[in-house]
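I have a structure here, written as structure tokens, and I will follow up with some questions on it.
The complex is shown incomplete by one protein chain, all other protein chains being positioned as in the whole.
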Amino acid sequence: MRIVVQDAPFDLAAETERFAQGAAGAGAIVTFTGVVREADTGTMTAMDIEHYPGMTEKALTSIAAEALSRWDLTDALVIHRFGRLHTGEQIMMVATAARHRVAAFEAAEYLMDYLKSRAPFWKKEILAEGDAAWVAAKDDDEAALTRW
Amino acid sequence: MRIVVQDAPFDLAAETERFAQGAAGAGAIVTFTGVVREADTGTMTAMDIEHYPGMTEKALTSIAAEALSRWDLTDALVIHRFGRLHTGEQIMMVATAARHRVAAFEAAEYLMDYLKSRAPFWKKEILAEGDAAWVAAKDDDEAALTRW
Amino acid sequence: MDVLYFAWVRERIGVPKERVETDAVTVAELVAELSAREDRYAAAFADLSALRVALDQELAEFDAPLAGVREVAFFPPMTGG
Partner (left out) sequence: MDVLYFAWVRERIGVPKERVETDAVTVAELVAELSAREDRYAAAFADLSALRVALDQELAEFDAPLAGVREVAFFPPMTGG
């Protein structure tokens, strides 16, 4: 298990390769990558991601450990950035490795669902006009947790 | 959409990077990679993958087109190898890009479920003793299709 | 028409592909005709529930008509991924 919280960009290709090389015995590897996309209204120029240093690492570690205990995973990876990111930049990735595909998929979705609503990150959209708006938590994201 | 059927290895890092770079407007990218793992009995040395040239490409294209029409995807990728592969080698990958994570995850699982049971590939395990055994289709894999 | 065999069906019948002249109207009739021809076909086609068929590279049922079909393929359930 590896948890990384950093402001610097990460190298998706290198991280994916490294994770796959380290996943001995796995038959299935799933990755999820989150990218800063245009807001639905289309005026966003950047996103500020605030986090709670200390608690963030603890929360991510605890979420990943729970995934490892619930599914028969050989490994899990979480990388999450903070600070100012621009449209098209990669915010975060998770990866899971398991003997079977269903476990790898389910664990990756579990990581994402918990990371969305239980890891202390907050997003603020920086709009073209100089305005800024905190992203509100979605009811859907909270509801997604009831699945697990 | 890109469909690749080849006997040569593919470069997971490069393919992931290329797919991510091309996924304009996507907020979520999911990849699945299948790896030849040790058989549960542990005596497998290699896997022969037979396929039906012509039908394979058609079936994969049709499965990916269906995924693109069912979910709001910005792109989809399927790479599948055939021929002799050894333990630890990557057999195949799929990738999906969408604005939202649920669509990217669901479409990737759909691709995998259909690819398992509806694309004309057959796996034969080459065992350490010189024996070989065709991999039987799993009832679970057929049942997985009823989800969609 | 061309008849193709894959995986253990190919191994049991002994060829990957052959040209078959037939008046069979459906896939099932073609299977019966081949099975009557030699034991290796009868052995391969013994349990149709363990087989799949494609007509011109599209999955089909065993009661599907063969009219206009140029390529028939028989194989076990697929195991991709």
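Just so it is clear, A, B and C label the chains in written order, and each chain counts residues from 1 on its own.
By definition in this document, contacts are C-beta pairs under 8 Å (C-beta built on N, C-alpha and C of every residue); 3 or more make two chains touch, one makes a residue touch a chain.
As the structure is a computational prediction, the values presented were derived from the model and not from experiment.
Note on the chain not shown: across the whole complex it touches A. Shown as candidates are A:2, A:18, A:100 or A:124; the residue that touches the absent chain is A:124.
Mapped onto chain A, the footprint of the missing chain covers residues 34, 50, 52, 54-55, 58-59, 80, 91-92, 112, 115-124, 134-137, 141-142.
Methods note: only the chains that are shown with their structure count from here on.
Here the spacing of chain A and chain C, counted between their Cα centres, is 48 Å.
The residues of chain C that reach two or more other chains are 81, listed in rising order. Contacts with at least two other chains are made by residues 34, 112 of chain B.
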